[in-house]
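Omission of a single protein chain aside, the complex is shown with its protein chains in their original locations.
By letter and in written order, the chains are A, B, C and D; residue numbering begins at 1 in each of them.
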Amino acid sequence: MNNRSEVLIPKVGVITDIRIDTPDVKTFRVVTPDGKKAFDHMPGQCAMLSIPAVGEAMFSITSSPTNTEYMEFSIKKCGCVTEWLHQAQVGQQITIRGPYGKPFPVKEVFEGKDLLFVAGGIGLAPLRSVINYCRHYRDKYGKIDIVYGSRSKEDLVDYAEIITEWMEEDGINVHLTIDREQECWDGHVGFVPNYVKELNFDTNKTVIICGPPIMIKFTLEGLMSLGYDKTQVYTTMELRMKCGVGKCGRCNIGSKYVCKDGPVFRCDELELLPSEY
Amino acid sequence: MQKITCESLIEKACELIENGTVSRVIGWKKGEFDYDLTPAVFANADEIKKNFIYNDFSGANFSKYLIKETRKGEGKVLVFLKPCDTYSFNQLLTEHRFDREKVYAVGIPCEGMADIAKVKAAVGDGILKITSEGDELIVENLYGDVNKVKLADVLAERCVNCKSKKHTAYDELMGEDGEILDNNRFDEVEKLENMTEDERFAFWQNELSRCIRCNACRDVCPACTCEKCVFDNPKSGVENKAIADSFEEKMFHIIRAFHVAGRCTDCGECSRVCPQNIPLHLLNRKFIKDINTFYGEYQAGEVEGSRAPLVNYTEEDIEPNDAVKREE
Amino acid sequence: MRKCSLNSLNAVFEKLANDSALYMPVDGDKGADYKKWEMGDELSSALNTNRSAKDFFFPQTENLMEFKVSGKEIEVIDTRDEKEDFVVFGVRACDAKSFDILDTVFLSEPCDSYYANRREHATIVTLACTRPSETCFCNVFGIDATKPTGDVTCWKTADDMYFEANNEKGKAFIEKIADLTEECDSKAVEEQQAKTKEILKKLPLADLKTEKFGKDKTAEFFDAPEWRELSTSCLGCGTCTYVCPTCQCYDIKDYDTGHGVIRFRCWDSCMYSEFTKMAHGNNRLSQLERFRQRFMHKLVYYPTNNDGVFGCVGCGRCLAKCPISMNIVKVMKALGGNDGE
Amino acid sequence: MQRIGVFVCWCGSNIAGTVDVEKVSEALKNEPGVVFSTNYQYMCSQAGQDIIKDAIAEHKLTGIVVCSCSPRMHEATFRKTAAAAGLNSYMVEIANIREQCSWVHKDMQSGTEKAIILGKAAVAKVNLNAPLTPGESPVTKRALVIGGGIAGIQTALDIAEAGFPVDIVEKKPTIGGKMAQLDKTFPTLDCAACILTPKMVDVAQNDKIRIFSYSEVEEIGGFVGNFTVKIKKKARYVKEDVCTGCGICTEKCPQKKVPNEFNMGMDNRRAVYIPFAQAVPKVATIDPNYCTMLKTGKCGVCAKVCTAGAIDYTQKDEIIEEKYGAIVAATGFNPISMDKFDEFAYNQSKDVITSLEFERLTNAAGPTAGKLLRPSDGKHPHTIVFVQCVGSRCDACAEKGKEYCSKICCMYTAKHAMLTRDKYPDTDVYVFYIDVRTPGKAFDEFYRRAVEEYGVHYIKGMVGKVSPEGDKLMVRASDLLANKQLNIAADLVVLAAAIEPDKSARPLATMLTASMDTNDFFTEAHPKLRPVESPTAGVFLSGTCQGPKDIPETVSQASAAAAKVIGLLAKDKLMGNPCVAQSNELMCNGCSSCERVCPYGAITYADKEFRMPDRTVAIRRVAMVNEAVCQGCGACTVACPSGAMDLKGFATSQIIAEVDAICK
Partner (left out) sequence: MQINNEFKPKIVAFCCNWCSYAGADLAGNNRLAYPECVNIIRVPCSCRVNPIFILRAFQRGADGVIICGCHPGDCHYTSGNYYTRRRMALLFSMLNYLGIEKERIRLEWVSAAEGAKFAATMNEFTEAVTALGENKRLEDLRCKK
């Protein structure tokens, strides 16, 4: 029987590092017990993490595929699995299976283009994989703009990397914003959709967006008003995924299964789906 | 007693909706066949005239729909209640599950409803048409046969053992009210009680092992109206979706029966809807019988506001160890 | 085509049962259900079993794997084992067709090894219908009740049982019982088929229209106003889902036994209020949405992804079993304009 | 998940003798959530508590499990320890591996296994504990003392002395209780009345003390600090505030044939009466069972003779409702009935009497004005037999009598014997005993004086039968030391009847929700360490209602109870028990089941607007718990079908976790 492969049977993963990003987001580094990456993936793909007796949950892989040593997951506390992970300690084993879903078309579409990443809150997690992938193959991509907003400075995920690496790199413009005025913050204050409009980007960019639904909705409207077309905008919907293999019957929006047809969608494709999200 | 006609109900419903007494009517809607009526909410007289139906298969108990329906919008809801339905109605009122002010209840007499499974068992499958004539049903089938069957022979189990023809609640009564009946509804329970422990175990093991945990019994039960059922709640300690072990069959049905003990109106819906034909009413009836024996006659829903036996006590109650027959 | 007399059918069953497990519908006091055949059991003449035949391949619950947890360490234990061959006898045309539908889900990439394992080891022996019920509407989906698919097709006449292999697996099956059967012509079968077809035409649901549904019709029906009324009395139970031969939604759950963790798969129903509840929220909050999902899936989504093939086989179980008699036929009529024409 | 520390106590060898504590702490190390596990000789010692405190700090513990003695013993100790280390005190769970493990099991291996299981259950529970904060409630600064005997009197005086108002409820027309009936008191032989009556007067004159005499407690509601009590003041048909206690009515009343209960029925009183001369309040009472006026409407003599106009035949029972912060039970005792002791001929002969009757016979205010005369013929008895342990120290299976020792009989019998010999040296006095128990200050000396100086015949042995023969009582007994049968022709036989709690104690205990033992004595919160408190908060025990006691013991317990009451009333606010029910409004059906089973009326309902799961908005009736009133029994949690009701500290999930851990 062991000659039949079975995707539902996970591998064991070890948490080798836990970074506290924000009050409710931690980033976990995961490798197999022999210290390798559990599997290869592409930016935007997800992995199913689970803790026996607690449950399974799908997370986008935050680290770039170009990182050959480990995977990272930025995880916000919001359910039983995430709560459990948040109290876990280094050395804890979990199980992992994947990769799942269609990745961002980093080669097919993004190559050679100017990219605009728009993220809100934990929405940066799936985009970080793409951003770092593009940074790795820097010469294949045009100008990169990143608009990232959060409730407060403390809620900006992975602030250290943004400051020390992204902001320092040529050809990458990082535009940070927080929702409300705050001491020790001299950056922009305001909501992401407005900031995107204010920044008045050229319409030649390909946009990758992820964040709360309301942010996506208004940012899209903002982009449209700047003259963007929905075919230029990509987003990811991995939150709806459950089994990851297109069979359990939950994640579909109309006839599209997020776990197989997505989670990455071009916004005009979403337009065709019924309004069930 | 004059059998109530579909026409008279339609007339009554139209009258009440047209004169503004009610804004909606919960009633039975015509199905594909003569027996597959669906509970429906009618919002105007035209719909009622077109689709409202009342016949020998109007068994569904509407009481539970009142919870959802009275939470919606303005106006009163008209509900037709057979005598047994009024028990559930009363029980829900006792438990404050809906706003009485938002309901207009019309009591209708009932001579018993037919069970399509029994009809099919009597005259075979492939039924095209069922009409009622006197105390008989005339059944035409695909193969050109016309069979007659006495309604009395195909009554639903709960109607065979009808506990009451008396309406315990209504705003208006159509026809005459009946009496609480002597009945033999505990006979089957007794039969089981008289078996040996091993026989009883074998009986229930066989019955409950067929359970597919579709939750139909729970979802139709007018006593199971929890905002969130313990079986859906991961924190309850009994949550489960499917029966992965024969223990869970028992767990589900024991706990469900226990939760409705003293609240069950013996409306029989659980057994009616069970796709696996498990005689679930025998569990609930056991509790009713025990309650009657241990704590005095009590039928949930007979009197609005009555204190259920499990939230009551006397200093002389039976000891649990003695509640179980010690001989055998 | 081969046949044996009904008198010697038991001998056939005995032979088969000696070889591998043999399952067939057997009458119980509460209707027919599949049962492992033992001497003395008789093949039910009932049209359909209470539960559908999907249980053989997609059981209500099945253990997927186990975990041993000690301290921070986890061990994953693959508990799968290769199944043994088995025969399912007496599958009706509708249920036989349902296997095709389940196959598209479970055998498509990534293939579900649990399902595939069972499927490969099963020989499906179907049985043609002769006395359909008023709730039958398989013809609507292009299923021929008089010639069901499967590895072997059988016809039962007044005196004989006829067998015809449909593929290699079927041939092997026929081979196995060759001693007990004799070669024959198909005259009796054809006669029976013709007779049954006459009855099928008279079925009250025979002219149910499907044309309006199917591939890429999402936009037409998704926001149809009829959903509200159709779903209003739905109790949200799982009866239709669980008796349905094609419903395959599942949930994966863990059970901590106190000395290990079993990860198991169980049926789930898209009608359940908690079905799509996940950490971030619930995708389908109202019964309307859940009700719509089930029927849209059968009538539109599934066809969209599978070349127009419907996700319903017309077995009629949900018509018979729904506590409130709401069903796919009523939905199709209400949405498809069949109603009141 | 928590970060749990496990602390296994050896309790010297109490635990470590049967449980391998090392193994236990080692085994619990691998339980989920446990980050630290150790064992120590005495966890409750200062050093042991320091280990806990240090571990909390060092390992950032969020919960602790102490495997030690019963939580009834040291739960509070370890909660304080945790609190001192900055951990919420309700993050502590105790695994009872002493009383419920090491002390009841003999085998080391299985005892250790069980200790590990109990530890695992506690760990599983603490994993689901949540920090709890007790609520506060105000304290009504008034105490109620139920019973006006010496115990009640002393308690009331001490509480009043501390400045708090006290009410005494006494069911008899006067306070004073049993002590008022006694003649002399051992071992000093003071006159009981001489030392009691001044205290009674103190009570009457203390403006902090109210006496509800001839009254009974009807209903008790509320909880510690906030009791509401209904007191029934029975109609005495005499206006208390008008009656001067002159006693004319008690002399003029024509109904003379009322058995006088104060004199144990050995003489009669009138229908209107003052129990004894020093009664407090000194007010007449009309006995409605005998008063001709009340029974037939014809008479009215007392009203005519009463110059104060205090008689009021129309008086009705009155219900007084009062709030109290603390309640003291001082319901006292009675001698048991002698009905079942036919062998002593109590019912056949008037000359077989109980010791309390003997007290009245020798009391100057008694029926014989203090002369020792036989009740049957009024003659002076020359041979008196005292029988000890009548109904005390009986076999558990015997259908009569009590298993316990009544404690006071040995001493009062010695007193009776001595006084008899002192006053009537011509009398032969025999005392039959099983054992003579004299463990008290100057008690044994007292007893020895009776034997040695006064020549009382102490005979170890039981009296088998007393049979009246002519004017003699033939006493058949065995002398165990001499190993011979004795036949004594006695003139008087005095039975040292066992004492039992007053019959009013049980209904009172029910009202107080206080527990009682099988003999109807009130149970103390701890038999050694909290002997004057009932397990029910705010209820205290004074005197013989808790167990047999002599006067000095009673008085000291009475003062101790008073001290506890004063301590309670001195507080302005009480910290409540945070382990109370909580209602999850999202799951509540509003069905009222919980309300109906709540013994405290702690549940109320409100209509609230909810966003339903299907996005609609609905108004639903939901239950709410009054945390100050809820006592945390959990009845509601089971009555609730949806599981919306849960109990903090004993949550469904916690108990299930314990079950799982135990059954694993």
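In this section, a residue touches a chain if its C-beta (ideal position, glycine included) is under 8 Å from a C-beta of that chain, and two chains touch if they have at least 3 such contacts.
Bear in mind the structure is a predicted one, so any value in this text is a computation, not a measurement.
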Visible contact partners (per top-of-document touch definition) of the missing chain: B, C, D
Absent-chain contact - pick from D:T292, D:T513 or D:N626: D:T513
Among D:D158, D:D287, D:E533 or D:E658, the residue in touch with the chain that has been omitted: D:E658
Which of D:V34, D:A121 or D:V532 contacts the chain that the document leaves out: D:A121
Touch residues of chain C, complete complex, unshown partner: 255, 257-259, 262
Chain D residues that touch the omitted chain in the full complex: 70-73, 96, 98-101, 103-107, 110-111, 113-114, 117-118, 121, 506, 509-510, 513, 515-518, 523, 535-536, 579, 597, 599-600, 631-635, 637-639, 647, 650, 652, 655-656, 658-660, 662-664
On chain B, residues whose C-beta touches the chain left out of the figure: 189, 192-193, 197-205, 230, 236-238, 244-248, 250-251, 254-255, 257-258, 261, 283, 286-287, 290-291, 294-295, 309-315, 317-321, 323-326
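Methods note: only the chains that are shown with their structure count from here on.
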Intercentroid distance (Cα basis), chain D paired with chain A, Å: 69
Distance from the mean Cα position of chain B to that of chain A, given in whole angstrom: 51
Whole-Å gap separating chain A and chain C, where each centre is the average of the chain's CA atoms: 39
Of all residues in chain C, the ones touching two or more other chains: 251, 253, 255-256, 268, 273
In the complex with chain A, residue positions of chain C that touch it: 64-65, 67, 69, 72-76, 78, 80-82, 105-106, 108, 110, 112-114, 116-117, 218-219, 222-223, 248-256, 261, 263, 265, 268, 270, 275-276, 278-280, 283-284, 289, 293, 296-297, 300-302, 304-305
Contacting residues of chain D [partner chain C, same complex]: 30, 613-616, 660, 663-664
Residues of chain A that touch chain C when the two form their complex: 1-2, 4-12, 50, 52-57, 78-82, 89, 91-95, 239-240, 242-243, 245-252, 254-255, 272-277
